[in-house]
Structure formats: C-alpha cells, structure tokens
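The structure follows.
Shown here: the complex without one of its protein chains, the others still in place.
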Amino acid sequence: MVAVETKRERFVSVDLQKTEEGYNVLRAILKDNPDAKVDEFPGYYKVKHSNKLTIKRETVESFMGRPWDTQEFNLVIISYSGNFAEWDDEKIVIQWDTHM
Amino acid sequence: MPVKALYNYKFPPRDRAEVFGDDILVYAYWIDNPFFCSASAWRVPKNMKWKDFVAQIFGQLYGLDPDFKKVKSWKWYHFDQEFNPSDEKTLAELGLRHKSIVKFKPA
C-alpha cells in the first residue's frame, strides 16, 4: 500500500489570461484585495484569496485608462473557484457560502 | 434499479453468449505482472482444448515478456478459484463460460 499525501486549502480564486487586459484586471484586483496572492503559469495568472475577491469597475478603468464594462470580464476570465455572489454594473464579487 | 424512462426500458445485452454461437469470450490475466497493461480478451471455441488455448495466449502475447521463458510451470485460477486444468479437456469441460477470466502466475 502506498500512503496518500494530502494537504488541502480553502480559497476563492480566479484564473486570468496573461494579456494586456488581463494584466490590468489583475492589477485592479490586487489593489482592491490587498491579501490576494498571485501564482503565475504559462499563459495565465491564478489570483487567490482566503475568502473573497472583489473586482471594481472604477479601479479596472483607472488601470485600463478607458471605460470598462463589468461584462468585459468575460474576455479575460479563464476559470474560477467560488460563487459569483454579485455581478452588477459596478463590481463583481466572488466568494463561497452564498445563498441564491 | 431500473432506468428512469418514459417507456419500458428493456434491451437485450449486446454481447450475450448466444451472439457468439459456439465460441465464448475468455479473458486472461498474468497475476503480479503489470507489464501487460490489462487482462487480455480472446474469442475461442468452447470445445477448444485447454492446451491449445494456453498455446495461443502464450504464443501470441505472453511470450513477448523477456521473463516468460524463465517460468517452468504455472499456477491457474478460474476467476479467483484455484484450478488444475488438464491439457486434453475442453474449455467447456473445465467449466469455463462466456466472459470467464483465467488468471495465472509462476508456480
């Protein structure tokens, strides 16, 4: 029998494309979520937080230098872990434990 | 548990014994030797003699293992029951049936 190694961590995360836009969204996330951590992989970033990630339109716009619709998030997101607790014109919130 | 459906869901098994007529499918497995990535499958006559069956699976497949020729004699199992097949008996006489598995390892 071979022993099984397991170490588990609970977090919410979002995987973003490593593109110019993806990078701007990443910078906005890091600014608004100071405890978030980034892992880099070829082609994508993985941003993690122990319980919640907020993406704010205003902050993304300040990095983009142009208007940004929160639905444009569809163009940079690859995957995520958690729930979309909120998604409106001003912000997107990803966290666990939300009721519908 | 039955399949939930809007009609009576019942179909004959695709590979049932009768489809193979006088032949059966037999699987073979070399115990403790994962060099062969899974048990093998053979379509053979029910009335094939045991020695011919063994010659076929060893000759075509299991003899490819460089360690095969080091083995002088084999211990056999039908499913998980040990059994001592005699060479001249047929598969049917030895109790093999459609989709039986025979396993073997060096004695």
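Each chain carries a letter (A and B) given by its place in the written order, and its residues are counted from 1.
We take it that a residue touches a chain if its C-beta (ideal position, glycine included) is under 8 Å from a C-beta of that chain, and two chains touch if they have at least 3 such contacts.
By our rule, contacts and distances are computed from a predicted model.
UniProt lists the omitted chain of the complex under the protein name "Phenol hydroxylase P3 protein" (options: "Transport permease protein", "Fumarate reductase/succinate dehydrogenase flavoprotein subunit", "Phenol hydroxylase P3 protein" or "Monosaccharide ABC transporter membrane protein, CUT2 family").
Considering the complete assembly, subunit B touches the hidden chain via residues 1-6, 9-17, 19-20, 25, 27, 29, 31-43, 57, 60-61, 64-67, 79, 97-101.
Even with one chain removed from view, subunit A keeps its contact list with that chain: residues 1-13, 15, 17, 41-44, 70-72, 74-89, 96-97, 100.
Simple rule for what comes next: only the chains that are shown with their structure count from here on.
A straight line joining the Cα centres of subunit A and subunit B is 54 Å long.
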